[in-house]
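In this view, the complex is presented without one of its protein chains, the others remaining in place.
Each chain carries a letter (A and B) given by its place in the written order, and its residues are counted from 1.
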Amino acid sequence: MSLLLEIAGLTVGYGAGPTAVLAVQDVDLAVHTGEVVGIAGESGCGKSTLALAATGLLDPPGRVLQGGVRYAGQDLLRLPPAALRHVRLRQIAMVFQASMNVLNPVLRIRDQFLDAMQAHGITSRREAVERTQAVFELVKVPARFLDAYPHQLSGGMRQRTVIALSLVLEPRLIFMDEPTTALDVVVQRAILQSVNDLRVQRDFAVVFITHDLSLLIEIADRIAIMYAGYLVEEASGPELYQQPLHPYTQALMQAFPPLGAVRSRLQGIPGQPPDLRQLPPGCPFAARCGKVRQGTCDTVRPAMTIVTPGHRVACHLYPVSTEGGKQA
Amino acid sequence: MTAPVQAAPEGSATTDSALVLEVRGLSKSFTVGSIGRRRRVRALNGVDLRLERGEVLGLVGESGSGKTTFARALAFLDSPTGGEIWLEGVRQPLQPTPRDLHRYRSRVQMIFQDPYASLDRLHTVYRTLSQPLRSFRIAPASQTRAACAELLESVGLVPATDFLDRYPHELSGGQRQRVGIARALAARPALILADEPTSMLDVSIRLTIMNLLLDLQQGRALSLIFITHDLAGANYVSDRIAILYAGHLLEIGPASALMHDPYHPYTQLLRKAAPDPQGGFRRGERFDASGEPPDLTELAPGCPFVPRCPQARAACHPHLPAWRELGGQHRVRCVLYD
Partner (left out) sequence: MTLRAFLTNRRAMAGAGILVFFALLAGLAPLIAPYSPTNINFPPMLGPSAAHLLGTTANGQDVLSQLIWGSRDTLIVGLVTATLISGIQLIVGIFGGYVGGWIDEVLSMLTNIFLVMPGLPLMIIVAAYVTVKGTVPIIFVITVTGWAWGARVLRSQTLTLRSQAFVEAAQLSGESRWRIVLTHIVPNMAGILVANFFGAALYAVLSEAGLEFLGLGNVNTVTWGTMLYWAENDEALLMGLWQWMVLPGVCIALLGTAFGLLNFAVDEVVNPRLRRT
């Protein structure tokens, strides 16, 4: 596993000057070849903005204010537009929740695939057709749907088709932003399963963005938790599942009703995320936190601490240690 | 709730006073397509259900299962095309007059899925809540504002005076859904139909909304039909769970029985597909999820799940399986248990 994408100190704002809203603040995140990195958080936590900024798709008024994104050694944010477009789709693909909008409603699926490949330099029609059929087989959409129009497909089929479209150019990294949120559990499950199978076969990395932590627990190698624009915890999937450290992560883990266990009342997370236009001075989660320490949490913004190798958290309960070793 | 549904007395008002709702053979079909290619979509096929006072029933199904059609038919937003609806012992006409509807809706209310679309963006919270208070004559005009404030407090929007004059765009998704719940409560109904009330909300807020529904339901002896595709959520709020597939009920029973011991192959599939963070780290686990819900215009006569069922056999095809009693109100409709 080698480093594929490196996000360093990324800060993204909407608008300019004193009224700018910082949607992503000082986020570090690395994605290695072939791994699944999950990003979880509530709506408005900055997870989608992070994905847009990291792929150079951020539109004004959104602006990268600080930090950078390196993909395979090159500075993605300083690439000229033409080179950036080439990197995207050939190297980095995106799959969004609103799959219907990606597919052109008046073109047959087959033609959309051929167009996409032609636009990216695959001129041999035979090769293009072969590749299309191959990815359709991979995502388990029957080949007869190649001749269909998008509206003739069910929601699940459509989302599989969009995933197939993102795969046809054999990217090395796919960003998936809530790709299954609009779908039913069974379909969602099946799609996640085929994405994982594909990843093993084709060896691409996935950044999976969702508000549903329970999905990530099952599919992600590493999970990053975002809150109010900050990355508040990052750990391997099993580690985060067994030992969530940040009170927000702990609360998120408790926010799912269990399937099997005896039913008992669970507490949701009280309150709401803070207004990004007027973020309180201390920890952004302090107002909703059950373990808040007055005088510290509400005044000092916690720094990221490495608690154990591969597990870092930004919370005053785990003071910054110089060795980067044991927790307090 | 001892006898199976079919054994309810014929033609007369049900005498069981604990029974809030009884649905017999409820069906709904639509005509779609243009002239010459008209087809009938049978969205709901003979659904039988009974609901007691203060009971929560989870109705679980995928999209296209007919669960939303069921809620809309019960709310008479789309009138059912067949079957019977008995509300508190009174049979409701399927072609109701405006007066019938008004009376019915004073007892049956609905919470909508989309908290953004279900509030008029031009109306303040106060205006939205005063509508049912006025039309069902719950509060005299002079006390409408106080009654609205009380409703807001009961759904946890405090202090109420902060919220009364706000417009929907000044509220978060969770707050909007609370307003939607308050609106449903305003009529003081006996039954609330909650159509996927949490599916458009963040996972972190879903639990607080479900807790609110439970608190309200228990505090007011309300009956609740909680419609969802999320088995875990249904398990959390419901006393009983019913599984709907292609417009047919396939299994119904106490929530714990259905979760621990699902009988129908479809229920088993749903159970396996549901994410379960408390259930352990299941990354390697495989499950077969090929196939999608059937086309409702060309339903074959047998069990609707046959095309996807791993255990399908010849007996599944000729006709719909009969209900099997499994004890403790748990019933299933599958030939495997004949």
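Here are some notes:
By definition in this document, a contact is a pair of C-beta atoms (placed from the backbone, for glycine too) under 8 Å apart; a residue touches a chain by one contact, two chains touch by 3 or more.
Given the structure is predicted, the values throughout are model-derived calculations rather than measurements.
Of the chains on view, those touched by the hidden chain across the whole complex are B.
The omitted chain makes contact with just one of the residues B:18, B:32, B:77 or B:221: B:77.
Touching the chain that is not shown, out of B:119, B:203, B:241 or B:334: B:119 (per the contact rule at the top).
Considering the whole complex, the residue from B:26, B:57, B:87 or B:110 that touches the absent chain is B:110.
Within the whole complex, the absent chain has one touching residue among B:66, B:80, B:132 or B:233, and that is B:132. Between the chain not shown and the residues B:183, B:248, B:271 or B:330, the one that touches is B:183.
Although one chain is not shown, part of chain B still touches it, namely residues 75, 77, 98, 102, 105-106, 109-110, 112-114, 117-123, 131-132, 135-136, 180, 183-184, 186-187.
Definition applied: only the chains that are shown with their structure count from here on.
Residue ranges of chain B in contact with chain A, taken from their complex: 62-63, 172-174, 202-211, 214, 229-233, 235-236, 255-256, 259-260, 269-279, 281-283, 286-287, 289-290, 292.
Contacts from chain A toward chain B in the complex involve residues 42-43, 140, 154-157, 184-190, 193, 211-215, 217-219, 237-238, 241, 251-253, 255-261, 263, 265-270, 272.
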